[in-house]
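Everything below concerns the one structure shown next.
Here the complex is missing one protein chain, while the rest keep their positions.
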Amino acid sequence: MFRALVNFYHRLGSPPHFYRISGKWIPWLIGIALVMIAIGWTWGLIFAPTDYEQGDAYRIIYIHVPAAWLSMFAYVCMAAAGAMGLIWRMKMAEVMAVTAAPIGAGFTFLALASGSIWGKPMWGTWWVWDARLTSELVLLFLYLGVIALDNAIEDRRIAGRAVGILALVGVVNIPIIHYSVQWWYTLHQGPTVTKFSSPSIYWSMLVPLLIMGIAFMIFFAGAWLMRARNELLRREASKRWARELPEAS
Amino acid sequence: MSLTEFLRMGGYGGYVWSAYGIATAVLVWQLTAPIAHRRRILKQIKRRKRRESRRQ
Partner (left out) sequence: MIEVIWATLRRDLLLAVRNRTEVANRLLFFVLVAAVFPLGLDVEKGLLQAIGPSVVWVSALLATVLSVDSLFRTDFEDGSLEQMALSPQPLTLVVLAKVLAHWLVTGLPLVVISPLLALLFNLPGTDMAVLAGTLLLGTPVLSLLGAVGVALTVGLRRGGVVLTLLVLPLYVPVLVFGANTVHLAAAGADTSAPFYILGAMLALAVTLAPAATAAALRISLNG
(Lines give C-alpha, C1' and ligand atoms only; values in the text may rest on other atoms or scores of the structure.)
Protein backbone atom coordinates (compact mmCIF):
# COMPACT_ATOMS: atom_id res chain seq x y z
CA MET A 1 0.00 0.00 0.00
CA PHE A 2 2.71 2.44 1.03
CA ARG A 3 4.86 1.18 -1.81
CA ALA A 4 2.02 1.78 -4.25
CA LEU A 5 1.72 5.38 -3.07
CA VAL A 6 5.46 5.94 -3.42
CA ASN A 7 5.36 4.48 -6.91
CA PHE A 8 2.41 6.67 -7.78
CA TYR A 9 4.31 9.72 -6.56
CA HIS A 10 7.33 8.82 -8.65
CA ARG A 11 5.25 8.19 -11.72
CA LEU A 12 3.66 11.60 -11.40
CA GLY A 13 7.12 13.06 -11.76
CA SER A 14 7.45 11.46 -15.17
CA PRO A 15 5.87 13.61 -17.88
CA PRO A 16 4.15 10.96 -19.99
CA HIS A 17 2.61 9.35 -16.93
CA PHE A 18 1.50 12.67 -15.49
CA TYR A 19 -0.03 13.52 -18.84
CA ARG A 20 -1.96 10.29 -18.97
CA ILE A 21 -3.10 10.23 -15.35
CA SER A 22 -4.13 13.89 -15.27
CA GLY A 23 -6.07 13.39 -18.49
CA LYS A 24 -8.28 10.89 -16.71
CA TRP A 25 -8.81 13.02 -13.64
CA ILE A 26 -9.67 16.33 -15.28
CA PRO A 27 -13.18 15.53 -16.54
CA TRP A 28 -14.12 14.16 -13.13
CA LEU A 29 -12.73 17.10 -11.20
CA ILE A 30 -14.34 19.70 -13.44
CA GLY A 31 -17.60 17.76 -13.57
CA ILE A 32 -17.88 17.40 -9.82
CA ALA A 33 -16.86 21.02 -9.32
CA LEU A 34 -19.53 22.31 -11.72
CA VAL A 35 -22.21 20.21 -10.06
CA MET A 36 -21.19 21.47 -6.65
CA ILE A 37 -21.15 25.06 -7.87
CA ALA A 38 -24.65 24.60 -9.24
CA ILE A 39 -25.81 23.21 -5.89
CA GLY A 40 -24.02 25.85 -3.88
CA TRP A 41 -25.28 28.81 -5.89
CA THR A 42 -28.83 27.48 -6.12
CA TRP A 43 -28.91 27.00 -2.38
CA GLY A 44 -27.32 30.38 -1.78
CA LEU A 45 -29.59 32.26 -4.17
CA ILE A 46 -32.87 30.58 -3.37
CA PHE A 47 -32.91 28.60 -0.17
CA ALA A 48 -30.69 30.63 2.12
CA PRO A 49 -32.72 33.16 4.12
CA THR A 50 -32.58 36.88 3.41
CA ASP A 51 -30.23 38.74 5.69
CA TYR A 52 -31.66 41.21 8.20
CA GLU A 53 -29.10 43.96 7.56
CA GLN A 54 -28.04 43.51 3.97
CA GLY A 55 -31.14 42.10 2.34
CA ASP A 56 -30.55 39.92 -0.66
CA ALA A 57 -27.35 41.72 -1.64
CA TYR A 58 -25.40 39.55 0.79
CA ARG A 59 -25.82 36.61 -1.59
CA ILE A 60 -22.75 37.87 -3.41
CA ILE A 61 -20.92 36.28 -0.49
CA TYR A 62 -21.24 32.95 -2.27
CA ILE A 63 -18.88 34.26 -4.91
CA HIS A 64 -16.72 36.69 -2.99
CA VAL A 65 -15.65 34.61 0.00
CA PRO A 66 -14.84 31.34 -1.82
CA ALA A 67 -12.99 33.34 -4.49
CA ALA A 68 -10.94 35.09 -1.80
CA TRP A 69 -10.19 31.78 -0.09
CA LEU A 70 -9.02 30.27 -3.35
CA SER A 71 -6.95 33.31 -4.27
CA MET A 72 -4.86 32.65 -1.19
CA PHE A 73 -4.96 28.88 -1.41
CA ALA A 74 -3.74 29.02 -4.99
CA TYR A 75 -0.82 31.23 -4.00
CA VAL A 76 0.22 28.83 -1.25
CA CYS A 77 0.02 25.94 -3.73
CA MET A 78 2.08 27.91 -6.21
CA ALA A 79 4.72 28.67 -3.58
CA ALA A 80 4.80 25.04 -2.40
CA ALA A 81 5.23 23.79 -5.95
CA GLY A 82 7.92 26.42 -6.50
CA ALA A 83 9.74 25.29 -3.37
CA MET A 84 9.63 21.65 -4.49
CA GLY A 85 10.91 22.63 -7.89
CA LEU A 86 13.82 24.59 -6.40
CA ILE A 87 14.78 22.18 -3.62
CA TRP A 88 14.41 18.89 -5.46
CA ARG A 89 14.73 20.22 -9.02
CA MET A 90 11.54 18.43 -10.02
CA LYS A 91 10.47 19.37 -13.51
CA MET A 92 6.82 18.69 -12.73
CA ALA A 93 6.92 20.92 -9.66
CA GLU A 94 8.26 23.77 -11.80
CA VAL A 95 5.43 23.20 -14.25
CA MET A 96 2.87 23.27 -11.46
CA ALA A 97 4.29 26.47 -10.00
CA VAL A 98 4.11 28.35 -13.27
CA THR A 99 0.61 27.19 -14.17
CA ALA A 100 -1.09 28.00 -10.87
CA ALA A 101 -0.61 31.73 -11.37
CA PRO A 102 -3.28 32.51 -14.02
CA ILE A 103 -5.92 30.60 -12.09
CA GLY A 104 -5.01 32.30 -8.83
CA ALA A 105 -5.12 35.65 -10.60
CA GLY A 106 -8.59 34.80 -11.93
CA PHE A 107 -9.90 34.05 -8.46
CA THR A 108 -8.29 37.19 -7.07
CA PHE A 109 -9.89 39.27 -9.80
CA LEU A 110 -13.23 37.63 -9.04
CA ALA A 111 -12.86 38.36 -5.33
CA LEU A 112 -12.11 42.01 -6.12
CA ALA A 113 -14.89 42.42 -8.68
CA SER A 114 -17.50 40.75 -6.50
CA GLY A 115 -16.26 42.69 -3.49
CA SER A 116 -16.57 45.95 -5.39
CA ILE A 117 -20.07 45.10 -6.64
CA TRP A 118 -21.10 44.10 -3.13
CA GLY A 119 -19.61 47.28 -1.77
CA LYS A 120 -21.56 49.64 -4.00
CA PRO A 121 -25.02 49.07 -2.46
CA MET A 122 -23.51 48.61 1.02
CA TRP A 123 -21.14 51.58 1.16
CA GLY A 124 -22.22 53.67 -1.81
CA THR A 125 -18.91 53.51 -3.69
CA TRP A 126 -17.39 51.03 -6.10
CA TRP A 127 -14.08 50.97 -4.35
CA VAL A 128 -13.13 51.35 -0.72
CA TRP A 129 -9.63 51.16 0.63
CA ASP A 130 -10.79 48.56 3.10
CA ALA A 131 -8.03 46.43 4.59
CA ARG A 132 -9.14 43.18 3.02
CA LEU A 133 -9.85 44.53 -0.47
CA THR A 134 -6.54 46.38 -0.47
CA SER A 135 -4.63 43.23 0.52
CA GLU A 136 -6.47 41.37 -2.20
CA LEU A 137 -5.48 44.04 -4.73
CA VAL A 138 -1.81 43.71 -3.79
CA LEU A 139 -2.19 39.93 -4.11
CA LEU A 140 -3.46 40.44 -7.65
CA PHE A 141 -0.37 42.50 -8.42
CA LEU A 142 1.81 39.73 -7.02
CA TYR A 143 0.14 37.22 -9.32
CA LEU A 144 0.47 39.53 -12.31
CA GLY A 145 4.16 39.90 -11.50
CA VAL A 146 4.57 36.12 -11.58
CA ILE A 147 2.71 35.90 -14.89
CA ALA A 148 4.78 38.74 -16.34
CA LEU A 149 8.02 37.08 -15.27
CA ASP A 150 6.95 33.75 -16.73
CA ASN A 151 6.01 35.40 -20.02
CA ALA A 152 9.28 37.33 -20.19
CA ILE A 153 11.58 34.34 -19.80
CA GLU A 154 11.80 32.12 -22.86
CA ASP A 155 13.70 29.16 -21.43
CA ARG A 156 11.03 27.10 -19.66
CA ARG A 157 13.36 25.65 -17.09
CA ILE A 158 14.74 29.04 -16.05
CA ALA A 159 11.20 30.42 -15.99
CA GLY A 160 10.01 27.61 -13.74
CA ARG A 161 12.75 28.19 -11.22
CA ALA A 162 12.60 31.99 -11.31
CA VAL A 163 8.85 31.81 -10.70
CA GLY A 164 9.58 29.50 -7.79
CA ILE A 165 11.80 32.10 -6.14
CA LEU A 166 9.35 34.92 -6.79
CA ALA A 167 6.48 32.86 -5.40
CA LEU A 168 8.44 32.08 -2.25
CA VAL A 169 9.43 35.71 -1.72
CA GLY A 170 5.78 36.62 -2.21
CA VAL A 171 4.50 34.03 0.21
CA VAL A 172 6.71 35.42 2.95
CA ASN A 173 5.45 38.87 2.09
CA ILE A 174 1.74 38.09 2.03
CA PRO A 175 1.17 37.98 5.80
CA ILE A 176 3.37 41.08 6.14
CA ILE A 177 1.39 42.89 3.46
CA HIS A 178 -1.87 41.84 5.07
CA TYR A 179 -0.81 42.99 8.50
CA SER A 180 0.58 46.28 7.22
CA VAL A 181 -2.57 47.08 5.26
CA GLN A 182 -4.76 46.21 8.23
CA TRP A 183 -2.70 48.47 10.49
CA TRP A 184 -2.87 51.24 7.92
CA TYR A 185 -6.62 50.90 7.55
CA THR A 186 -7.40 50.94 11.25
CA LEU A 187 -5.07 53.90 11.57
CA HIS A 188 -7.06 55.99 9.14
CA GLN A 189 -10.42 54.49 9.90
CA GLY A 190 -11.28 56.72 12.79
CA PRO A 191 -14.27 55.98 14.98
CA THR A 192 -16.40 54.20 12.36
CA VAL A 193 -16.48 50.44 12.60
CA THR A 194 -15.31 48.52 9.58
CA LYS A 195 -18.47 47.84 7.63
CA PHE A 196 -17.35 44.82 5.69
CA SER A 197 -18.52 42.38 8.30
CA SER A 198 -20.25 39.31 6.97
CA PRO A 199 -23.90 39.10 7.90
CA SER A 200 -24.51 37.13 11.05
CA ILE A 201 -24.12 33.62 9.80
CA TYR A 202 -26.90 31.11 10.24
CA TRP A 203 -26.31 27.44 9.50
CA SER A 204 -28.53 27.67 6.42
CA MET A 205 -26.35 30.50 5.15
CA LEU A 206 -23.09 28.81 6.08
CA VAL A 207 -23.53 25.47 4.36
CA PRO A 208 -23.72 26.79 0.79
CA LEU A 209 -20.63 28.88 1.57
CA LEU A 210 -18.68 25.76 2.54
CA ILE A 211 -20.00 23.92 -0.49
CA MET A 212 -18.77 26.76 -2.69
CA GLY A 213 -15.40 26.73 -0.98
CA ILE A 214 -14.89 23.05 -1.69
CA ALA A 215 -16.38 23.39 -5.18
CA PHE A 216 -13.91 26.14 -6.11
CA MET A 217 -11.06 24.09 -4.68
CA ILE A 218 -11.95 21.11 -6.85
CA PHE A 219 -12.38 23.44 -9.82
CA PHE A 220 -8.94 24.86 -9.13
CA ALA A 221 -7.49 21.35 -9.08
CA GLY A 222 -9.06 20.52 -12.44
CA ALA A 223 -8.12 23.80 -14.10
CA TRP A 224 -4.60 23.50 -12.70
CA LEU A 225 -4.15 20.05 -14.20
CA MET A 226 -5.46 21.33 -17.53
CA ARG A 227 -2.87 24.08 -17.66
CA ALA A 228 -0.13 21.81 -16.30
CA ARG A 229 -0.73 19.36 -19.14
CA ASN A 230 -0.42 22.18 -21.65
CA GLU A 231 2.81 23.48 -20.14
CA LEU A 232 4.15 19.93 -20.08
CA LEU A 233 3.25 19.42 -23.72
CA ARG A 234 4.92 22.68 -24.60
CA ARG A 235 8.13 21.78 -22.78
CA GLU A 236 8.28 18.24 -24.12
CA ALA A 237 7.07 19.00 -27.64
CA SER A 238 10.23 17.60 -29.19
CA LYS A 239 10.25 14.41 -27.14
CA ARG A 240 9.13 11.08 -28.54
CA TRP A 241 6.31 10.46 -26.09
CA ALA A 242 4.66 13.74 -27.02
CA ARG A 243 4.99 13.25 -30.75
CA GLU A 244 3.55 9.76 -30.54
CA LEU A 245 0.41 10.88 -28.72
CA PRO A 246 -2.80 9.99 -30.59
CA GLU A 247 -3.97 13.62 -30.39
CA ALA A 248 -0.80 14.77 -32.16
CA SER A 249 -1.24 12.68 -35.27
CA MET B 1 -40.97 33.27 -4.10
CA SER B 2 -42.07 34.27 -7.58
CA LEU B 3 -39.69 34.58 -10.51
CA THR B 4 -39.88 38.38 -10.57
CA GLU B 5 -39.12 38.52 -6.86
CA PHE B 6 -36.20 36.18 -7.39
CA LEU B 7 -34.77 38.33 -10.19
CA ARG B 8 -35.28 41.53 -8.22
CA MET B 9 -33.29 40.21 -5.28
CA GLY B 10 -34.98 42.64 -2.91
CA GLY B 11 -33.98 45.59 -5.08
CA TYR B 12 -30.37 44.53 -5.41
CA GLY B 13 -30.94 42.47 -8.55
CA GLY B 14 -28.55 44.46 -10.73
CA TYR B 15 -25.67 43.97 -8.34
CA VAL B 16 -26.29 40.34 -7.50
CA TRP B 17 -26.78 39.23 -11.08
CA SER B 18 -23.83 41.14 -12.49
CA ALA B 19 -21.66 39.55 -9.81
CA TYR B 20 -22.90 36.07 -10.66
CA GLY B 21 -22.53 36.84 -14.36
CA ILE B 22 -18.91 37.87 -13.91
CA ALA B 23 -18.26 34.79 -11.79
CA THR B 24 -19.69 32.53 -14.48
CA ALA B 25 -17.63 34.31 -17.13
CA VAL B 26 -14.42 33.86 -15.12
CA LEU B 27 -15.10 30.14 -14.58
CA VAL B 28 -15.95 29.61 -18.24
CA TRP B 29 -12.76 31.43 -19.22
CA GLN B 30 -10.67 29.25 -16.92
CA LEU B 31 -12.01 26.25 -18.81
CA THR B 32 -11.97 27.47 -22.40
CA ALA B 33 -8.59 29.19 -22.39
CA PRO B 34 -6.58 26.03 -21.59
CA ILE B 35 -8.60 24.02 -24.11
CA ALA B 36 -7.84 26.51 -26.86
CA HIS B 37 -4.19 26.64 -25.82
CA ARG B 38 -3.98 22.87 -25.90
CA ARG B 39 -5.29 22.78 -29.47
CA ARG B 40 -2.68 25.35 -30.51
CA ILE B 41 0.15 23.32 -29.01
CA LEU B 42 -1.04 20.06 -30.60
CA LYS B 43 -1.30 21.83 -33.94
CA GLN B 44 2.29 23.03 -33.56
CA ILE B 45 3.49 19.51 -32.82
CA LYS B 46 1.66 18.16 -35.86
CA ARG B 47 3.11 20.87 -38.06
CA ARG B 48 6.62 20.19 -36.85
CA LYS B 49 6.21 16.45 -37.50
CA ARG B 50 4.98 17.11 -41.01
CA ARG B 51 7.91 19.41 -41.74
CA GLU B 52 10.44 16.95 -40.46
CA SER B 53 8.98 13.98 -42.31
CA ARG B 54 9.02 16.02 -45.52
CA ARG B 55 12.71 16.77 -45.12
CA GLN B 56 13.56 13.06 -44.89
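As written, the chains take the letters A and B, and residue 1 is the first residue of each chain.
As a convention for this text, a residue touches a chain if its C-beta (ideal position, glycine included) is under 8 Å from a C-beta of that chain, and two chains touch if they have at least 3 such contacts.
The model shown is predicted, which means the values in this text are computed figures rather than measured ones.
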| item | value |
| --- | --- |
| Touched by the hidden chain, restricted to displayed chains | A |
| Given A:123, A:183, A:202 or A:241, the one touching the chain that is not displayed | A:183 |
| Candidates A:74, A:162 or A:233 - the one touching the absent chain | A:162 |
| Residue numbers in subunit A that touch the chain omitted from display | 86, 138, 141-142, 144-145, 148-149, 152-153, 155, 157-158, 161-162, 165-166, 168-170, 172-173, 176-177, 179-181, 183-184, 187-188 |
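As a convention for this text, only the chains that are shown with their structure count from here on.
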| item | value |
| --- | --- |
| Centroid spacing, where centroids are CA-atom means, of subunit A and subunit B in whole angstrom | 16 |
| Interface residues, subunit A side, partner subunit B - complex | 30, 37, 41, 45-46, 50, 55-57, 59-60, 63-64, 67, 102-103, 106-107, 109-110, 113-114, 117-118, 120-121, 219, 223, 226-227, 229-230, 233-234, 237-238, 242-243, 245, 247-249 |
| Residue numbers on subunit B that touch subunit A, as the complex places them | 1, 6, 9-12, 15-16, 18-20, 22-23, 26-27, 29-31, 33-35, 37-38, 41-42, 44-46, 48-49 |
